[in-house]
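Remarks on the structure that follows.
All protein chains but one are shown in place.
Should a chain be cited, it is by its letter among A, B and C, assigned in written order, with residues numbered from 1 in that chain.
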Amino acid sequence: MIKKNLKFGLVGAGFIGRTHALAIHATRQVFADLEYLPVPHMLCEVSAALAEKAARNLGFERSTDDWRKLVDAVDAVIVAVPSQLHREIALNAFASGKHLLCEKPVGLNSEEVEQIRAAAKQSKGCHAVGFTYARAPMIMFAKRMIDDGKLGRLLHFSGRHDEDYLADPDATFSWRQESKVAGRFGVLGDLGYHILSIGRMLCGEVRAVCGLTETFYPERKDGSGTVRTVENEDYAALVGRFANGAAGSFQSSRVARGSKQNLSFELSGEAGTVRFSAERLNELQFYSATDESSTQGFRTILINAAHKPYDSFIPAPGHGLGFNDLKTIEIRQFISAIAEQRSCPPDLDDAYAISKICEAVLQSNAEERWVNLR
Amino acid sequence: MIKKNLKFGLVGAGFIGRTHALAIHATRQVFADLEYLPVPHMLCEVSAALAEKAARNLGFERSTDDWRKLVDAVDAVIVAVPSQLHREIALNAFASGKHLLCEKPVGLNSEEVEQIRAAAKQSKGCHAVGFTYARAPMIMFAKRMIDDGKLGRLLHFSGRHDEDYLADPDATFSWRQESKVAGRFGVLGDLGYHILSIGRMLCGEVRAVCGLTETFYPERKDGSGTVRTVENEDYAALVGRFANGAAGSFQSSRVARGSKQNLSFELSGEAGTVRFSAERLNELQFYSATDESSTQGFRTILINAAHKPYDSFIPAPGHGLGFNDLKTIEIRQFISAIAEQRSCPPDLDDAYAISKICEAVLQSNAEERWVNLR
Amino acid sequence: MIKKNLKFGLVGAGFIGRTHALAIHATRQVFADLEYLPVPHMLCEVSAALAEKAARNLGFERSTDDWRKLVDAVDAVIVAVPSQLHREIALNAFASGKHLLCEKPVGLNSEEVEQIRAAAKQSKGCHAVGFTYARAPMIMFAKRMIDDGKLGRLLHFSGRHDEDYLADPDATFSWRQESKVAGRFGVLGDLGYHILSIGRMLCGEVRAVCGLTETFYPERKDGSGTVRTVENEDYAALVGRFANGAAGSFQSSRVARGSKQNLSFELSGEAGTVRFSAERLNELQFYSATDESSTQGFRTILINAAHKPYDSFIPAPGHGLGFNDLKTIEIRQFISAIAEQRSCPPDLDDAYAISKICEAVLQSNAEERWVNLR
Partner (left out) sequence: MIKKNLKFGLVGAGFIGRTHALAIHATRQVFADLEYLPVPHMLCEVSAALAEKAARNLGFERSTDDWRKLVDAVDAVIVAVPSQLHREIALNAFASGKHLLCEKPVGLNSEEVEQIRAAAKQSKGCHAVGFTYARAPMIMFAKRMIDDGKLGRLLHFSGRHDEDYLADPDATFSWRQESKVAGRFGVLGDLGYHILSIGRMLCGEVRAVCGLTETFYPERKDGSGTVRTVENEDYAALVGRFANGAAGSFQSSRVARGSKQNLSFELSGEAGTVRFSAERLNELQFYSATDESSTQGFRTILINAAHKPYDSFIPAPGHGLGFNDLKTIEIRQFISAIAEQRSCPPDLDDAYAISKICEAVLQSNAEERWVNLR
């Protein structure tokens, strides 16, 4: 049987755009059971020359500097550009009935996420959001353990996503620190979104939060040496309650010396606890209260064929995946969702809920009070 | 030169009282340079028989079931009984000019801590509080690193003290869950006090907090099978600001499956980060931004002679101390403070500040707002 | 400039063959600076149907059940079939001037490796061997640290490659336990080869060894239930001397419960020590004697752009590679070697030296004596 092609268009070929490109290719060999054959069809960059070079390097058939042409030409659009461009591309894609995989934080603020999400509901296009870590096999397995009751009633979650890419006081001002380009959120939108997506995936909806944000470096020089005001937060911390009765705390920092991909969490339930850190992506720590007391302890579970879809990459246990493989899983899940004509969670609904949590944190900080969600 | 004796009286010979007893003995051989010779003179327990047996086992010269007699008979009083008894003993000790080492949380609430502290200020007696972890060599060394500028400006702290001694839903109701015996705080007073003492020792005064508390098991059966209401929290989480501009988050749980002595923290500054966990008491993780980028990483510093006063226990590096050794350090610091006629921090001033933070968390939870301290 | 194509032929599409297929594809996007464009041209399997299906799944243009046709049709041959077939394919490939990337252990014994290697020397074909772990960025970086003098004079190495794929007493007898298919070596050829290749890469030639081997499960049932004799070792351990004066010990087991990809080593020099485990592929532990004593400790170096060629995969530090990415690096190195008309170490010379070490271990075990190499 010949599979139907699914033409992908990639808007943006920076760090994260490039990982999407690699993933589109890789899915074809990694997953033998794809419903459609993903075709890296068109790539859009800010100039025709840049687009052409990136398309050649990344194996795309065509290139353009006009994302509207790309939307027209493909079946599925991947948006991997700064937030200020998300809304227009997304609305256009959905209006054309195209599928959309949008990078987080999705738009400049919750209002934009809501607009995009509303458009999606009117469209036959499917949607996914680049909550890549939520698709890590060991995190999806943690979710399965919860569903299977291995942790019992959930009590408390604590999570963080810290990195240190702006820890250097002399780091250059970039678009990520500029509100009109990156949006209302600083580290919350960049990293906080990830750990919030995982907290919600594992524990459910967040009901109320209080928190604080800090901009430890309020000014930075840009490439030309001009002093610029940093317009969003370097750090945020919050505590909150989940709708299911569990409690939680979250932290996110982009100035945490030594943290490189420190998306980590601990979740305790009545019957056990799991711990994870993305810096050790192929491990899950699990403590089971059902083990006998003399040999109880956190187990370092190494990834194996039971932790889907690791087995599609490698049959042997413990050989490990890298970050780029997570993007391959993301594309694979997106293709399945398209085939099944459904959204691909974590999706725009999740992005919207998370954007509301982030705004509640800003509000809690500003108004010095707890903020209820919904 | 013959050293002057310092007669110790121990009120309470349970788990923690016993560690004080061991420590009084151990200081004599571990520390060659003691200013006074600590003498385990009198031990007080709830019955004469129990007191006599404990005194014999723990090497005390005399025993009593009347703590007033003990206060009269000794130079220094160690209070290791439930919180409801702290105030009366402490006030009595200070009135008699005796030195006091009081276990945390010190009294039933901040008002009592304040009364005890006020009495201390009127007395020639010195005071210390059983903030034992703050005296761990690797934590004191972290403090020294901060003072030496190795972390630069402090940015954010996150810490927790979790255990699982009440994680079993069928665990028996005990005095620790009863407000009139244990005081206003549950896990905050038992474990939270420790991590708050360390956060304050490293980062300074806390200026404002918001937080939440939960009692996940609102009822438990006592020894006789009677269902009892749990009167204080199983879990607390908070975020806050330090006076020096750093931000922080804290968590404490007594129902965290798998956590046995999980007092752990991470503190990031402009120039570096330290990480610690009391479950690996003899290690400190340190990331220095000054290392060259290709070989940068968290170092696992193993305890050695540079981490005072480890060298008094063992000259060889990496051989390690246990929890009981921390109590020996506590007694040794207390003796020095007495010799120098000063208090022995973390002391009653610290206990008072921490009790105010804990009450602010309860208030934040109840009133759904941030609470300023002072 | 249009790059010249380099047609690859893959013989064998099992576990390891498949990773080669993925890697051929991935190199095209991961490495922008490839000298040739690798083309997955032909795939050979034991039947035409199997070959055709594998070729379709793995993105090869053509398929065959005759490896001779494949050799004729391509520029570079990858041999990923059981050892008994290595010699004939390899000799044929070299006779045709084709490049060869052969999986270890290369042939049935050192005599065959020597024949293949001799043929390579007569051919214009370049050669590489599937010593995949030796190409892990953190191990290559360890090599660079040694070359840069960061460890000083090398003193002692200890390494192992343990897995547990035959730890289950009821595991089925397979071709790997049959000498005429898998060759003279059991775990030594399968896993021992890897850690020996790394020991030699870091410390140089091995001069003398003594060691032992064990077959803990001398009989196993095959798929049909027939009891079969296991013809090679489950475990080997050896000590030895390197030509440079360093000492070493090696272990390899295929029955080590809990070891999944436990290729790990520690290498101590006068000035420092490095530690590595493939189960934490993206970390290198480094202890430098030049650090000040109070903050000395093993650093957990997380992979970053300084650890080539990680930056070709991901610009952000700490995001990590998986095992399949190592194969991509292998193909990339092979292409460079072909472009530069040289061999691609670790290569057939290394495989030969290692096969001689393994035979020396068998001899030491049989004759109860040390065995000198050369």
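The rule is short, and it goes like this: contacts are C-beta pairs under 8 Å (C-beta built on N, C-alpha and C of every residue); 3 or more make two chains touch, one makes a residue touch a chain.
Note that this is a predicted model, so its numbers are computed, not measured.
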| item | value |
| --- | --- |
| Contacting the left-out chain in the complete assembly, out of A:A32, A:A95, A:A306 or A:A366 | A:A306 |
| Selected from B:K4, B:K121, B:K221 or B:K260 as touching the chain missing from the view | B:K260 |
| Absent-chain contact - pick from B:E279, B:E340 or B:E367 | B:E279 |
| Candidates B:L58, B:I89 or B:V371 - the one touching the absent chain | B:L58 |
| Sites on chain B contacted by the missing partner chain, in the whole complex | 15, 19, 21-22, 25-26, 28-30, 32, 57-59, 163, 165, 260-262, 279-282, 302, 304, 313-325 |
| Residues of chain A in contact with the chain not shown | 141, 145, 150, 283, 286, 288, 291, 293-302, 304, 306-307 |
| Touch residues of chain C, complete complex, unshown partner | 155-156, 158, 160, 162, 167-169, 208, 210-212, 214, 216, 235, 237-241, 247-249, 251, 253, 255-259, 266, 268-273, 287, 289, 296-298, 364, 368-370 |
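Everything below uses one rule, namely that only the chains that are shown with their structure count from here on.
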| item | value |
| --- | --- |
| Chain ID, smallest distance between chain and overall C-alpha centroids | A |
| Pair of chains with maximal C-beta contact number | A-B |
| Chain centre separation in whole Å, for chain C relative to chain A (CA means) | 35 |
| Multi-chain contact sites of chain B, meaning residues that touch two or more partners | 296-298 |
